[in-house]
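So that we are looking at the same thing, I have put the structure below in structure tokens.
Heads up, one of the protein chains got dropped from this complex, but the rest are sitting where they should.
Chains here go by letter, A and B, matching the order in which they are written, and residues are numbered from 1 within each.
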Amino acid sequence: MATALAGVAPPRDDEFAEASVHVAALRRLARDPAAIVGGVIVAIVAVCAIFAPLITRVDPNAQDLTATLTPPMWIAGGNHAHVLGTDNLGRDLLTRIIWGSRVSAIVGLSVVAIGGTIGVTAGLLAGYRRGWVDAVIARITDVQLAFPLVLLAVAIVAVVGPGLWTVIAAIGLTSWVQYVRVVRAETMSLREREFVAAAVAAGASSPRILARHLLPNVMSAVIVLGTFEIARAIVFESSLSFLGLGVPPTTPSWGGMLSDGRQYLDTAWWTALFPGLAIMIAVMGVNLLGDGLRDALDPGGG
Amino acid sequence: MGRMAPRMRVKGVGFIILSVLLLVPAGPVPAADSTVTISQGVDADTLNPLATTITPTFNVVGHLYERLVDFGTSAGQYDPKLAVSWKRINPTTEEYKLRRGVTFSNGDPFTSADVKFSVEWIKDKVNVSGQTPYVRNIDHVDTPDPYTVRFVSTAPTAIELGFAQPIYIVDAKYFREKGNAYVADHPVGTGPYVLREWHRDDQLVMDANPKWWGGHVAFEHAVFKPIPEAGARVAALRTGGTDLITNVPYQYQIQLTGGQNTKLVSTRSYRQLFIAFNTLQPGPQQNKLVRQAINYAVDVPAIVKNVLGGRGFELTSPIPSNYVGFDPSVPAYKHDLAKAKELLAKAGYPDGKGLTLTLNAPTGRYNRDKEIAEAVAGQLQAVGIQTTVKPQEWVAYYAQVARRAETPLYELGWNVANADADGVVSALFVSTAPLSCYNNPEIDRLDLLAAREIVPAKRKALFKQIATILHEDAPWIVLFQYEDLYATSKRVRWQPRGDEAIRAYEMTPG
Partner (left out) sequence: MLTYLARRALGAVWALIGVTSVVFIILHLTGDPTSVMMPPEATKAEMDAFRHAQGFDRPLIVQFGTFALAAAHGDLGLSLRHQEPAMGLALERLPATAVLGGSAFLIVLLVGVPAGILSALKPRTWIDYTARGVALIGQSAPTYWIGLMLILLFAVRLGWAPASGIGDWHNVVLPAATLGFFSTAKLMRLTRAAMLEILGADYMRTARAKGLTALRVSLGHGLRNAWLPIVTQLGVELGGLLSGAIITETVFAWPGVGRLAVQAVFERDFPVVEAVVLIAATLFVLLNLAVDLLYAVIDPRIRYA
């Protein structure tokens, strides 16, 4: 990913030019049909996540042990009360999928917030300061890169105990390193540019230079990377559920539903298919949007 | 694809590289019709029978090694193996006459010295065996002659020491010569099979022991092929990759029963699942009325029917009805919402208002452990009790339970291999037991009496007293015993046992 993104964001020398470039990028984005599809999917997920209690009045944890594994309504044995059928405890799948979008959204955004903050800060510092700061960050990055991610996440969840925020922390702490690589490379080339030299000459402090001049210029690359990291986080959450380390079941999550449903793939396929589709469609949407953003922000490249 | 089909020779550069990389098990391959392949969820952790404590490993080493006396197929019944007869000499001494003419697979003769060595190996701190609890009541072992051993205990015990626990007999001379690391994967026992090869997590192949005292076994070769994922286990059986699978999820029962070459076999397990109240921690669960109300609120038959597909047996008491010590006249809780609500109101929680509980449960440890906890939580929700389920992986979960910490409600499974009530009471209700969150001096006193009582009728009366107190005080939500589901291919005939043991030598071609 790093190489694909290198050169994504042509550095701009003043902020007005920056703004107009972003407007142009948005225009390009609006003309890209794939990106529009992606955007619509992401919007639907966002609406579900925010308005879940309004969209469905059913309690996602309400069980009905007399109606377990009810098939979807269009199949013999199904009924209108449960459009997509029910799971092994008789909970309504559609309701849980709508509520599950919350977990996916929270996980995706939080992971990007955690990983992005750590990674961008470290990347900016490493690229701008160089010297020992760069060396120390590079060493830590090496350790993190050499670590099998799944094992690290498993260990973290085992230490802290299960929970939504544990899952987020575990995935977040495995994602920062991606940003460091991209941001450091960008910063390295930016700091040689005239506008940075000008700011230094004008007596601007380092934090100011980092925040006002360098950060805005690496943001395009970070946004594109962040989009793909959201997608990765959603899939990762379901992998943790597979290993029995996911979000506790009273918080409906797609990963947890898919993981529970996998035992019924052969008998009550809907319990695995629909959460699986939800994950796939959401991730696909995010990925399409990410592709669109990348193309839009970097009209020259592929 | 044959069960153990000859490896195919494949052309093409890629596959030549692969074949080179692939360290295929060498050696001649047994014919399929004399082989039975068994798939559990995990592989054996060691082949030293004195170093393990888990059922899947006992199932493997049980083919290579033997005990003096083995658990029979029903509670309180024991089968002679390396011992042919036994008797109590006095309340603290029991004597076993050993089978003569038995040799280990390396030719060493089996004598009383091997029995003494096996017990002492476990007791020896240097070996750090997890089995020390199995021999805790054995003070020492005497060997008056090569074919007689005496187990001497510090206090009288109701069940013979030689029976109560799975102590396997190893070759003393071989163990001393080769050392612990070597014997861990070079087993030498007296059992009906000997090891041919073991590729960890792949397969463990055994051949019939021609010198076995028990005679001929129906399957010349027994193979253990672990498959962790339940769905993959079922798929392997359906495609002929294995002959017997454990822990079959109930939802496959129709396909496997009606399958072309598969059949479903089951048995009532000795394992029960329960939810305990932590009565040692402050909280609403210390209120007896709340505990009783919850027992009335939980609809066990509905859980068994819908979460286990009917494959379970509702229990009336922590002492299950297939255990020694069960008494049917002890009262039981039946699902009764009105009564639950009434008791809740009496306890000061009308309609469950203000009552929030956390239910801790392990994931992947027992059949449907997490789902059952969720179902119970759902039923408590129905009488207004807010219940949050907190599932955890086993080690972290167990550490928390063993600390008796922060778990108002916790789910555990319990299996007593000899199906004796003392195995439940002494480990789960006596105040000093690490897994007990209950403190009742009367129970402590009664259980100590029962553990030392040799007269069966008196013992039964003691357990009835215990069960009656436990009913009234309700330190558990009593749930159910599992019906263990196995599936086999049609070429194998086998009847499963309540203690979860799998023995290839008890199988016949079907």
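Quick notes
Following the convention adopted for this analysis, contacts are C-beta pairs under 8 Å (C-beta built on N, C-alpha and C of every residue); 3 or more make two chains touch, one makes a residue touch a chain.
Everything numeric in this text was worked out from a predicted model, so none of it was measured.
Of B:280, B:302, B:345 or B:396, it is B:396 that touches the chain left out of the display. When the whole complex is considered, the residue among B:74, B:106, B:154 or B:239 that touches the unshown chain is B:239. Looking at B:423, B:475 or B:496, the residue that reaches the missing chain in the full complex is B:423. Note on the undisplayed chain: of the listed residues A:65, A:133 or A:150, the one touching it is A:150.
By the touch rule set out above, chain A reaches the unshown chain at residues 1-4, 138-140, 142-143, 145-152, 154-156, 158-159, 231, 235, 238-239, 242-243, 255, 258, 262, 265-266, 272, 276, 279-284, 287-288, 301-302.
On the side of chain B, touch with the chain left out of the figure occurs at residues 1, 5, 7-8, 10, 14-15, 17-19, 21-24, 42, 45-46, 48, 51, 53-54, 125, 128, 130-134, 136, 180-181, 184-185, 199-203, 225-229, 231-233, 235-236, 238-239, 241, 393-396, 398-399, 402, 414, 423, 426-427, 432-435.
In the analysis below, only the chains that are shown with their structure count from here on.
If you average the Cα atoms of chain A and of chain B, the two centres end up 43 Å apart. Taken in their complex, chain B has these residues touching chain A: 230-231, 234, 249, 251-252, 254-255, 299, 302-303, 305-307, 363-364, 370-371, 374-375, 377-379, 381, 388-393, 395-396. The touching residues of chain A, counted against chain B in their complex, run 61-63, 65-66, 68-69, 88-90, 157-158, 161-162, 244-245, 248-250, 260, 262-268.
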